[in-house]
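Have a look at the structure below, then the notes.
Only one protein chain is missing from this complex, and each of the others stays in its spot.
Showing chain A:
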């Protein structure tokens, strides 16, 4: 079974002491575990339960409720594209289609090399600057197909462009 690093365990311990109850540290500890493991799967839930000294079932109940805990691996660059009203009317669908073509995957999928994944998310509170997306923890706004290409190339300079020449640029 995987384990958490000593420093993460210490951080978890400090969090449990900081809150009035140790259970209250659940969300932050799950965030820490996800940072270390890349996802929260069954085993990660077990580890968190053990570190926090609470039942695995309670951990699961919480971890499965929140969308930001991934139960499947996501890419090194996780593109979270806003699909809510303001972004949609500013062209979010076009942006999503462009991303899907460029990466050759559908929404909620990951590229074979594990570098990129795409997810549709709800409003991320920057509606005046849409279309918008988060790439991991970084916000990108005013998206255009060109900006998307720039973000992909910056993340993976080696990425072959021929794949990227398909329908996307013809319009």
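FYI, a contact is a pair of C-beta atoms (placed from the backbone, for glycine too) under 8 Å apart; a residue touches a chain by one contact, two chains touch by 3 or more; residues count from 1.
Convention: contacts and distances are computed from a predicted model.
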item	value
Per UniProt record, name of the chain withheld from view ["NADH-quinone oxidoreductase subunit F", "Ferredoxin-NADP reductase", "Ferrous iron transport protein B" or "SprT-like family protein"]	"NADH-quinone oxidoreductase subunit F"
Of A:49, A:105 or A:123, the one touching the omitted chain in the full complex	A:123
Residue, one of A:12, A:26, A:79 or A:99, that touches the chain absent here	A:26
Chain A residues that touch the omitted chain in the full complex	18-21, 23-28, 30-31, 58, 61-62, 65-69, 80, 83-86, 88-90, 121-130, 134, 137-139
